[in-house]
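Notes to accompany the following structure.
Here the complex is missing one protein chain, while the rest keep their positions.
Read from first to last, the chains carry the letters A and B; within each, the first residue is number 1.
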Amino acid sequence: MKRHLLIGCVVLVLATVCAGALAAQGVALTAVTQFGFKSWDQVWSDTMRAWEKKTGNTVKEESVDWNNHEMLVKTGIVNGNPYDIAFFWPERMVEFTRENMALDLTPYMEANNGAWKKMFNQKLLNLGAVNGHYYSVPIHISGSIMYYNKAIFKKYGITPPVTIDDYIAAAKKLKGTGIALMGAKNGVYFHITRSDLSQSAKMAGVFDDWVAGKVSFTTSPVARNFYVKAAQLFKDPEAWYGGVPGCFNLTADELTSAYIKGKVAMFLDNIVLRGFYTADTKDNDLGITFMPALAPDNISIDGGANGFFIPYNTKHPEQAVSLIKQFGGMDYQMRCWKELGIVGALDGLPVTKEAAAVIKYIDPRDIATLSPELGSEIDRSIMNIALGTSTVDQELDYLEQLRLQAINK
Amino acid sequence: MRCRDLRAKLGKLPPRVMIVLIILIVIYPIFFVIQTSFKTDEEILSNFWGLPQAPTLTNYADAWVKASIGTYFMNSSIVVVTSTVAIVYVAILAAYALARLKVRHANLIIGVLLFTMFLPGEMNVLPMSIMFSKASLMRRYITLILPYVAWQLPLSTFICYNYLLTLPVDLIEAARIDGRREIGILNRVIIPLASPPIACVTIVMFCILWGEYLWAAITMQGGGPRTLPLGLQKFSAYQRIAWGPYTAAVALVIVPLIALFVAMQNKFVQGLTSGAVKG
Partner (left out) sequence: MRGIESVQRRAGVVFLLPLVVLMLVFVVVPELGTILLSFSEWKGIGAVKGNGLKNFLQLTRDKIFLQALLNTVRVGGVSALVSLVVGLVVAISLQSLGALESVLYRTVIFIPVILPLTIVGLLFAFVFNLETGILNQLLRVLGLGSAARAWLSEPKVAIWSITFVEIWKNTGLPMLMIYASLITIPTSIYEAAHIDGASRLQMIRRISLPLTRPVIRMSLIYLFILGFRTYDLIYIMTKGGPGRLTTTVPVWMVETAYNFNNFGYAASMGVTLAVVILALVGVGGFALRGESYEMS
């Protein structure tokens, strides 16, 4: 009985393998994104189907979650079975270009007198340029902002905060109301650290040296100024949803749920998700302001765009470029704008006031990209201080150690 | 006599209370999955713990039609059933050889098997995928089944080996005197007697393989028999979860599994008790 079952299974497997081999025909591309089931899905799949119809090729689209994304893309490239186009953030392309894992798109950009290149908002396009070569194509702008509940702000007489001091003052106004000032989902809080470190370097007039890793964490005041100031805000249990200093260990859903229930007045997330949040919170008038800054006239936003890149070892580079062009096309970009409120990356698209400000303040140059190890620890440093598991001095010593390692490599 | 009955009944009370408590802790999340699958997206975020106010079936339609959970379910079933059957047979073959057939260096082999269980699999995945890619073995059923079988063999063999050591030798000797060949002894004598470890291995392996994500995600990039854990990814978008369709899909997957588990389990328990009476 068991043996029959075994033989049956083996036959079934062989049959399916053969059927699979026969079915393959034409050029089949694969794409990996992070946009699964929600409203985005329709726009994406329509765009891909339109391209299939136009070119006669096929695309298989896979949506994977944030946690596994980078690992899957990298493993695919290393084992020689890459996705043909992969979603990634242009400003972080150095993680792939460092080991030459991305296809150089400059020839395509420069063809026909740079016709393709000229279509983009140049600032966004340049996010994905490394040493003068283009490795990534931006499709939407992306930048971290704070969303806030206008009704709560009005009720308690709070004006949208910008500086760290504003935030501390706003938290005081909400004291004892059962409403926390803000929250940040897992894995995005670090945008505050990254942005403010850049600001601090700009204020000290050493930004170029800072991003090149030439400024010390311990002896120069750049980092110390930020950490001492930010620790005040991050250690304040009243400011944070969760009531724990710097409580950031929330899933996106937990935070949205708390926001809907009026338990938290503002939260940090990407501007690209505005459409999601508007739909989820049924609030068509979500307020938008900047992350806590060091000074009001000195705002800097790390990050930049969502985009696609092509692994260097794809088997169909021409088709992959053509598919990306479909996403860079006006049709897709306009639909994103109209249906999802997402600002695209082409020149001449309608832009909201907030999005314009985000583009204005975006600065992709960031010391955290000096080495992934340094980036990872910068991301976690403020939390270690807020939780009291280490002091400002200990964190600075450790980051300095990683900086030296990074520049001596 | 009556007094003893009462005492016996009372004696069963504390275990029952304890188990019911444990069950409450365990069952709530399952109840939660089911109730959430009938809520709309908005309701989930505003009324996370409560019962659905206006139950809807759209989540099930979404999970079945848009995300074609049925296809993923089929793929998973083929891969997992084939692998589990293969694991059980290869493991019992090896365990019989190691426990009762006087193979040289049996202890050494067991030692090596045990050792291989302890290296974290995450590290082997990249070199393995390079190996499979070079052999043009990506995106097939075989790509999943062969490694699944191999990875789970040490534990399965060890479970069977431990059990076979406790089986009386006379049974095997009697069968040998009857003139049966070793493979016949295994199939007709050992396997029927070894239902406890077989039940154990089947259930444990089924569950482990049913949830395997990493290897499947890497080798099924862009096609092939994509399994359920990959299909469920469809419901996450930019760190957000589409709770409604996601829980509906999980319910669709869990209910047949539970049914299978109950059915199988009963059979095993019958087999076990009858074996014990004979023993």
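We adopt the following convention: a contact is a pair of C-beta atoms (placed from the backbone, for glycine too) under 8 Å apart; a residue touches a chain by one contact, two chains touch by 3 or more.
Small disclaimer: the values here were computed from a predicted structure and weren't measured.
J.: In the complete complex, the chain left out here touches which of the visible ones?
T.: Result for the missing chain's touching partners among shown chains: A, B.
J.: Of B:88, B:138 or B:155, which one is in contact with the hidden chain?
T.: Reading the full complex, the residue touching the unseen chain is B:155.
J.: Would you write out the residues of chain B that touch the absent chain, in ascending order?
T.: Residues in contact with the chain left out: 11-12, 15-16, 18-19, 22-23, 25-30, 32-33, 48-49, 90-91, 93-94, 96-98, 101-104, 109, 112-124, 126-128, 131, 146-147, 149-151, 153-155, 157-159, 162-163, 165-168, 176, 181-183, 186, 196, 199-200, 203-204, 207, 210-211, 213, 228-229, 232, 236, 241, 246-247, 250, 253-254, 257-258, 261-262, 265-266, 268-269, 272-273, 275-277, 279.
J.: Could you pull out which residues of chain A are in touch with the chain that's been left out?
T.: Per the touch rule, chain A residues meeting the hidden chain are 67, 70-71, 74-75, 77-78, 95, 98-101, 186-187, 241-244, 246-251, 253-254, 257-258, 261, 263, 371-373, 376, 380, 383-384, 386-390, 398.
Simple rule for what comes next: only the chains that are shown with their structure count from here on.
J.: Can you check how far apart chain A and chain B are, centre to centre, with Cα atoms defining each centre and the answer in Å?
T.: 37
J.: What part of chain A is in contact with chain B in the complex they form?
T.: 2, 5-6, 9-10, 12-13, 16-17, 20, 28, 30, 32, 34-38, 40-41, 60, 62-66, 68, 72, 75-76, 78-84, 185-187, 251-253, 256-257, 260-261, 270, 273, 276, 280, 282
J.: In their shared complex, at which residues does chain B touch chain A?
T.: Going through chain B, the ones touching chain A are 41-42, 45-46, 48, 62, 66-67, 78, 81-82, 85-86, 89, 125-126, 129-130, 132-134, 138-142, 145, 191, 213-214, 217-218, 221-225, 230, 233-243, 245.
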